[in-house]
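This is the structure I have questions about; it appears just below.
A single protein chain has been omitted; all remaining protein chains appear in their positions.
The block that comes next holds chain A.
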Amino acid sequence: MIPLGLAFGTLVVQSGLDWWWAGLSAALIYGGSFEFLLIGMVTAAAPLVSIAVAAFLVNARHVFYALSFPLHRVRGRLGKTYSTFALTDEAYALTSTEHSRSWSSPRILWVQLFMHLYWAGSATAGALLGALVPDSVTGLDCALTALFTVLALDAIRDLHGDVPTLVLAPLSAVAARLVFPDQMLLAAFALFTTGLLARHLATGRKHRHA
C-alpha cells in the first residue's frame, strides 16, 4: 500500500497537479484505483458529471462488500459511519476472512484507520518527493494497470473456474470499446451486468425444469 501511495503521489505531481491535491484525494476519496483514474480526468478537465459516473462504475464493486463485511460487529454510530467510509478493497479483504471473525469493534476500526493514514501519508510523501524524480522517467501510470491486473487475478481465483464470466467480461470491454468508444467503461459494465443477469435467468430456468 505504501509504495502504491508513493507512486500515486509521484504521478499526481508528474501530471502537473499540486502536491496537496494528492493528500486531499487520498484522505477524502480513499479509493486507490479510482484516484489513479481521477488524475487523468482532472488534468483533462472532465465534467463533474463524468467524474461522478466513473466513480460510480469503478467503485460499484463496493456495493457487494456490504453482503459480508462485519459492520454489525462495529459499535457506535460514529464507528459505523467511519467504518463504511474506510471500507476499501484492502479493509474488506482483511476483515472478512475466517481468521478475522473474532475481531473486536476497536480492532476493526484501528486496522481501518491505520490503513487510511498509511495511504494518505504515503500519497502526500510521494507528491512531495515526486518533484525530485526527473521528467525523463515516465510510465508510472502503469501502476494502475498492474493494480487492476492483480485485483483481477485474485478475484478470478474466487470464481472457482467459472469460465463464462471470464469470457463475458473481456468481450463486453472490447465490444464497448468498438461500439461506444467515448463511453467505454459505462457500456462495458452495462453489457457485462446484462449478460450475467441473462445467464442467471437462463440457467435458473433450466434448473427448475430439470
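Methods note: contacts are C-beta pairs under 8 Å (C-beta built on N, C-alpha and C of every residue); 3 or more make two chains touch, one makes a residue touch a chain; residues count from 1.
Throughout what follows, contacts and distances are computed from a predicted model.
Leaving aside the chains you can see, what is the UniProt protein name of the one that's missing? Options: "ABC transporter permease", "Succinate dehydrogenase iron-sulfur subunit", "Branched-subunit amino acid transport protein AzlD" or "Phosphoserine phosphatase".
UniProt lists the chain left out of the view as "Branched-subunit amino acid transport protein AzlD".
From the list A:V111, A:L128 or A:M184, which touches the chain that is not on show?
A:M184
Check each of A:L117, A:C142 or A:V179 against the chain that is not shown and name the one that touches it.
Only one of A:L117, A:C142 or A:V179 touches the chain omitted from view, namely A:C142.
Of the residues in chain A, which ones touch the absent chain?
These residues touch the chain not displayed: 1, 3-4, 7, 16-18, 21, 24-25, 28-31, 33-35, 38, 41-43, 45-46, 48, 51-52, 55-56, 58-67, 71, 81, 84-85, 87, 136-140, 142-156, 158-159, 162, 165-166, 168-170, 172-174, 177, 184-185, 188-189, 192-193, 196-197, 200, 204.
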